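Every protein chain except one is present and positioned as in the full complex.
The letters A, B and C name the chains in turn, as written, and every chain counts its residues from 1.
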Amino acid sequence: MPGKNLNIGMVGYGFMGRAHSNAWRKVSNFFDTGYQPVLKAVAARNRDKAQAFADQWGYESVETDWRRLVERDDIDAIDICTPNDTHAEIAIAAAEAGKMILCEKPIARNPAEAQPMVDAVEKAGVPNTVWYNYRRIPAVTLIKQVVDEGRLGRIFHYRANFLQDWTINPDVPQGGAGTWRLDVDAAGSGVTGDLLAHCIDTALWINGPIASLSAMTETFVKERKHAETGQVQAVGIDDAAAVLARYANGSLGTFESTRYARGHKALYTLEINGEHGSFMWDLHDLNRLDWFDHGAEGRLRGWTTIHVTDGEHPYLGKWWVPGLIIGYEHSFVHQVADFLTGLRDGNFAGPTFRDALETTKVCDAILESGRSGRWVDIRQ
Amino acid sequence: MPGKNLNIGMVGYGFMGRAHSNAWRKVSNFFDTGYQPVLKAVAARNRDKAQAFADQWGYESVETDWRRLVERDDIDAIDICTPNDTHAEIAIAAAEAGKMILCEKPIARNPAEAQPMVDAVEKAGVPNTVWYNYRRIPAVTLIKQVVDEGRLGRIFHYRANFLQDWTINPDVPQGGAGTWRLDVDAAGSGVTGDLLAHCIDTALWINGPIASLSAMTETFVKERKHAETGQVQAVGIDDAAAVLARYANGSLGTFESTRYARGHKALYTLEINGEHGSFMWDLHDLNRLDWFDHGAEGRLRGWTTIHVTDGEHPYLGKWWVPGLIIGYEHSFVHQVADFLTGLRDGNFAGPTFRDALETTKVCDAILESGRSGRWVDIRQ
Amino acid sequence: MPGKNLNIGMVGYGFMGRAHSNAWRKVSNFFDTGYQPVLKAVAARNRDKAQAFADQWGYESVETDWRRLVERDDIDAIDICTPNDTHAEIAIAAAEAGKMILCEKPIARNPAEAQPMVDAVEKAGVPNTVWYNYRRIPAVTLIKQVVDEGRLGRIFHYRANFLQDWTINPDVPQGGAGTWRLDVDAAGSGVTGDLLAHCIDTALWINGPIASLSAMTETFVKERKHAETGQVQAVGIDDAAAVLARYANGSLGTFESTRYARGHKALYTLEINGEHGSFMWDLHDLNRLDWFDHGAEGRLRGWTTIHVTDGEHPYLGKWWVPGLIIGYEHSFVHQVADFLTGLRDGNFAGPTFRDALETTKVCDAILESGRSGRWVDIRQ
Partner (left out) sequence: MPGKNLNIGMVGYGFMGRAHSNAWRKVSNFFDTGYQPVLKAVAARNRDKAQAFADQWGYESVETDWRRLVERDDIDAIDICTPNDTHAEIAIAAAEAGKMILCEKPIARNPAEAQPMVDAVEKAGVPNTVWYNYRRIPAVTLIKQVVDEGRLGRIFHYRANFLQDWTINPDVPQGGAGTWRLDVDAAGSGVTGDLLAHCIDTALWINGPIASLSAMTETFVKERKHAETGQVQAVGIDDAAAVLARYANGSLGTFESTRYARGHKALYTLEINGEHGSFMWDLHDLNRLDWFDHGAEGRLRGWTTIHVTDGEHPYLGKWWVPGLIIGYEHSFVHQVADFLTGLRDGNFAGPTFRDALETTKVCDAILESGRSGRWVDIRQ
């Protein structure tokens, strides 16, 4: 049943603005959290676009300066969906204004930018989270549960890839509203911050800290036109990155991400191998989870494909009936549901800003190792 | 952008009530139809339950008699989500009151019940549809498009199954709110009307009319307790049905449905084989479509798995980005979007009540052949 | 270790002649059966072709009349690989000559032809088998073992298809050496005897007798040129057949076969659904077996894909190491191994001529029902 109103102020209105808005709107139809989110205002520099977005999603008002939003007394939570280079300033101001903050990932372009954000929210004592939504894909949550129960025994391997192919064409521009992810100034990095960051967040959550790593990075297309100026400029981001890692628990990690893997759209895959069992999962089939139970009867042992749509699976009891799948957007609904329930119960599971800082430290080490060719230790 | 208000009156609040309500609420965030649905009222006999549902979904008001809803001037469209035995009375009254009608499938328990419904909506000239939502799974819509282009050439085979396993346990009761689908009086039939009806609707849509069929039906569990009275009674529904069919276009059809296929939750599978190509699809992986193009280069020919998540795929341009999947519930959003767009443009694609009557005729022939052991002709 | 010599006389040298010869040559390298097959002679009307085959496979001698082969004292077993219309005469003569007989499937064109063959081998008391080789695909054998242990509980459904696409082109001729399978005089029937017969043999073996059935048959291409005469003639075979069946154990069966399912080469699929579990298998991935164990822990329950290549799987201990697959031809090696081991131990598991007669009775009922449109009882 709907509960106490929670007034949301959204900054930005792009792809993530839509995904988050959808989550805020849907959560109370499916989850009982004690809160009823209210889409109070959206802030964006372009008033017409902001108003169109507000009309489409039902935001009550529009601001053209995010600072105004942060100052408004009728806003409880700031949801940051703008490019990476703007996260720190907005988040720190919001924390100082005592707002809850939900920040799109990665938390910032690098640890140096992220650390003051962590300091600010912790000093202000405001609830905070970063939208690493894949933790809340039910199949991924189920892996976490089973691993935490110790059921896999000693872990030997954790590997994850995130493969795309959308920038192979050298005519794709960089910079601007639609392609800021290719602009190193706005994004901070390429696949490392955009895609590997997801893999790292899940990996740290499920398998614990990474102690050290060695990475290879590459920029395949060296120059691109700027989307707005049309000027040909050097490309500053990493188009591809691959990583060897050692976890604190003694297991080995391998990670790879690229936007040049022809045929793959958003293929985030992960696998964990333990003494007694293994899990495999991928984002293209996000409702399926492959599980190998070494304890099963020998002649009938194999990889079990779990169709993660039963009532006893994480979050699924709130949706439809067994066999009927959910999609990408539901992971955001789950994150909102957990955030609100955590508000009510005082125990939000994360990822917090501090968790996201750790992920960004790993990303930074990847970029550093890619430059130096050396193994890099991760300092906790 | 949101458009003209369209006031919805919902009858019923069960599983389908949730699926439809979600569709009404979401459609304008993603599709520009010229209409803005408004959840005006929900009708159900139990006021507390109706109110709880209204609170969860944001319905403005509650009625305890659907007749009141039908009479209200501020209702534009009646959405019928009640058990099958109630569809006819509600729909006919709504038509007579000049309301648009969206009726959950099957349209009725049998053709005799459905025919007056068709007559009523056609006489009243009100927009009408039956929620055979699977037509609007993007992969299924894509099949329809390619078949309609003639790309498969002469069709030889069309086969479809719908397999479940949830009634194997003889302790599952029949009747009552949660299990009325096992009560022949409320449901009209078992798997034939509940599951095969979906397969038949899609089949008629893609491959045209069925001319004749031979069927086998079975009731594995002969007696069950009634959910409310606890009384053990004979089971009147078909637990399983299998069908041989001949299409008007000369192709052969096979259909099977059961609730006793251990391991399958909602496994609707369909396959069409033509001279030049074939398609296969299943509901458990609804974003995937398997396509065989006989015209492809020989040594590289095979079944292509299309991840139906690109902007050029049906409906997908309105959702996320390539690789990110949608779920079961989206098919309802698409049906609402098409219904509203059809209202605006005067060309709704169906399925109409008349289309659904044809499906019910085929279902009736299945049950008749199951009883008689004879081939039955379908009269158009 | 190689054992006692067993002298083989092969009749025919086509596709099956190669598959059987390979099996005879390989068996002793991998299985210890107590026998060492010796490729003594091959019989075929065309001496040059017979000699070329003998050279390729190492047959010691050649006959141009199978009757000569049957009369030779140095032949222990007659292996019949000729078209279906010749099986009866050869087999009866071989039985009368006291030879063991291994006859390619189907045993004959119809039960009337097969019955005297059964009578002959039983009267002569000679070891006999029909090459329904798919029983000895390890995955299929494993299904049989687990079903026989009662592990699936009550059986509800058994379905099998055999789909091909090689006769869609109307220019494929009928009759002659390469395409006698399209000539009703030589083959007896089309897909029913060629493909469905495999499905039926496996089905009867795993799920017991079929009590009654209803079938639909179709000939899509009505006329074809004869391969040798070039004359256009009516096609007498069934191009496609679909079947509804009731088993003696109360379960329901569905079967379908066609040579017009574009995209499928030799797609024999089977599935059995029991109260406690289910199996699915297909020939294109013959080393994989899908198993659903309803007794598994709920949240981790699903379809387990068994890679049937471990030492504890049927026959696999004799081949390579886990993970390394075997192919189609190995099923023939297994049949030879079991036949020879059965000779040694006096307990060959079948299928015997009598078993194959039962399969042919079912095939005959399919053709009869296809003509009459009526349910047909199978007389044991």
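The definition used in the following text is that contacts are C-beta pairs under 8 Å (C-beta built on N, C-alpha and C of every residue); 3 or more make two chains touch, one makes a residue touch a chain.
Just so it is clear, the structure is predicted and the values come from calculations on it, not from any experiment.
Enquirer: Based on the whole assembly, the unshown chain contacts which displayed chains?
Expert: A, B, C
Enquirer: Touch as defined at the start, partner being the missing chain; which of A:179, A:214 or A:359 qualifies?
Expert: In the full complex, the listed residue that touches the missing chain is A:214.
Enquirer: So which of A:131, A:292 or A:332 would be touching the chain we can't see?
Expert: Only one of A:131, A:292 or A:332 touches the chain omitted from view, namely A:292.
Enquirer: Which is it among A:49, A:144 or A:157 that touches the chain not included here?
Expert: A:157
Enquirer: For the chain left off this view, which of B:218, B:256 or B:293 is in contact with it?
Expert: Result: among the candidates, B:293 touches the missing chain.
Enquirer: Consider the whole complex, including the chain that is not shown, and state which of A:274, A:323 or A:350 touches that chain.
Expert: Considering the complete complex, A:274 is the one touching the chain left out.
Enquirer: Name, in rising order, the residues on subunit C that touch the hidden chain in the full complex.
Expert: Given the touch definition above, subunit C has residues 1-2, 15, 18-19, 21-22, 25-26, 28-29, 52, 55-58, 164, 166, 264-267, 283-286, 288, 307, 309-310, 319-330 touching the missing chain.
Enquirer: I need the residue numbers on subunit B that touch the omitted chain, in ascending order.
Expert: Where subunit B meets the chain not shown: residues 142, 146, 289, 291, 293, 296, 298-307, 310, 312-313.
Enquirer: Could you please point out the subunit A residues that touch the chain left off the display?
Expert: 152, 156-157, 159, 165, 168, 214-216, 218, 220, 240, 242-244, 246, 252, 254, 256, 258, 260-264, 271, 273-278, 292, 294, 303, 373-375
Assume only the chains that are shown with their structure count from here on.
Enquirer: To the nearest 5 degrees, please report the angle of the rotation taking subunit A's Cα atoms onto subunit B.
Expert: Between subunit A and subunit B the superposing rotation measures out at 180 degrees.
Enquirer: Centroid of subunit B to centroid of subunit C, CA atoms only: how many Å?
Expert: Those two chain centres are 42 Å apart.
Enquirer: Averaging only over C-alpha atoms, locate the centres of subunit A and subunit B and give their separation in whole Å.
Expert: 36
Enquirer: Let me have the rounded angstrom distance from the C-alpha centre of subunit A over to the C-alpha centre of subunit C, please.
Expert: 55
Enquirer: Can you list every residue of subunit B that touches 2 or more other chains, as numbers and ranges?
Expert: 264
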